[in-house]
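Since the structure comes first, as structure tokens, the remarks are kept for the end.
A single protein chain has been removed from this complex, and every other one stays in its place.
Moving on, here comes chain A:
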Amino acid sequence: MNPLILTIILMTVFLGTMIVMASSHWLMIWIGFEMNLLAIIPILMKKYNPRAMEASTKYFLTQATASMLLMMAIIINLMHSGQWTITKVFNPTASIIMTLALAMKLGLTPFHFWVPEVTQGISLTSGLILLTWQKLAPMSILYQISPSINLNILLTMAVLSILVGGWGGLNQTQLRKIMAYSSIAHMGWMTAILVYNPTLTMLNMLIYIMMTLTMFMLFIHSSSTTTLSLSHTWNKAPLITTLILITLLSMGGLPPLSGFMPKWMIIQELTKNSSIILPTLMAIMALLNLYFYTRLTYSTSLTMFPSTNNMKMKWQFETKQITLLPPLIIASSLLLPLTPMLSILD
């Protein structure tokens, strides 16, 4: 793509999310969502082939439907409260419709069907933007309306998302689909704690973004989109396999890596609110996620996977430069001792 056009489109995506996060007028928030959606479509279709077109179409249809639902909820809220400012949404209908709309934008169950299909159809860089940046705007709105969200609906969606994220990723060999199901599961964890302590949602979001960024950067470095091609990285860049191991285990929530921090905090907060069965179930279902991460590490890092001779030297046009990989690795694996500094998120 022409660099100038690409810059303008990326700025529009950035601006759309910023408008959503910084506005106090509901209409501006909706405008921000629409700007974001329209600008991300060319990013998704950057590597143009029929599959990318199908993925972009699916993304557009689901997000446009969610925006329509959001608009309806905004108007119902306007009708009942008489003002456009974001405050606690007092009307339960508006609150429920808004929750469902934002769940559709995030990819929570039962609106998760688009996430693996869209992520699989687009390039790795576009998938990176889709799974990290695009989650910020809906999550910020959920944060702002968190006092008025119906707890039952949100917790049901959260638990189902963790289950579907774990179950769906179980026998995938395509890396982008694995990251998509991982995203669904992490969104579940984030929304489960939203009503009790929204700060932890933000913490989980930050750590999740760092880990997903790291994973995608490592995939882009080895240009691999399937488990088989990732399992040949020991031939080309053995250090990458170690980093993949650390990052995947961090995503699975193993102590003493960073990924353990949000899970620990969330379970602690839920138990403080006299909820025992729910965090137990969530922790057990997180094991499904851990299972397919460790299976990926088994074929990638823990074994020297057999390959034929000419696969050892996979040629590339130029050495890929990965932006900010070292700080990302540090952030996604070594941040656990900084847990007492959580208070800065308040």
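Some points to look at:
Everything below uses one rule, namely that a residue touches a chain if its C-beta (ideal position, glycine included) is under 8 Å from a C-beta of that chain, and two chains touch if they have at least 3 such contacts; residues count from 1.
We take it that contacts and distances are computed from a predicted model.
Between the listed names "NEDD8-activating enzyme E1 catalytic subunit", "AP-3 complex subunit delta-1 isoform X12", "Glyceronephosphate O-acyltransferase" or "Complex I intermediate-associated protein 30, mitochondrial", the UniProt record for the complex's undisplayed chain reads "Complex I intermediate-associated protein 30, mitochondrial". Taking the complete complex into account, A:Thr227 is the one of A:Gln134, A:Ser161, A:Thr227 or A:Asn289 that touches the chain left out. Screening A:Phe14, A:Trp84, A:Tyr143 or A:Trp167 against the full complex identifies A:Trp167 as the residue touching the chain left out. With the whole complex as reference, residues 1-2, 48-51, 54, 57-58, 117, 120, 167, 170-174, 226-228, 231, 295, 299, 305-306, 308-311 of chain A touch the missing chain.
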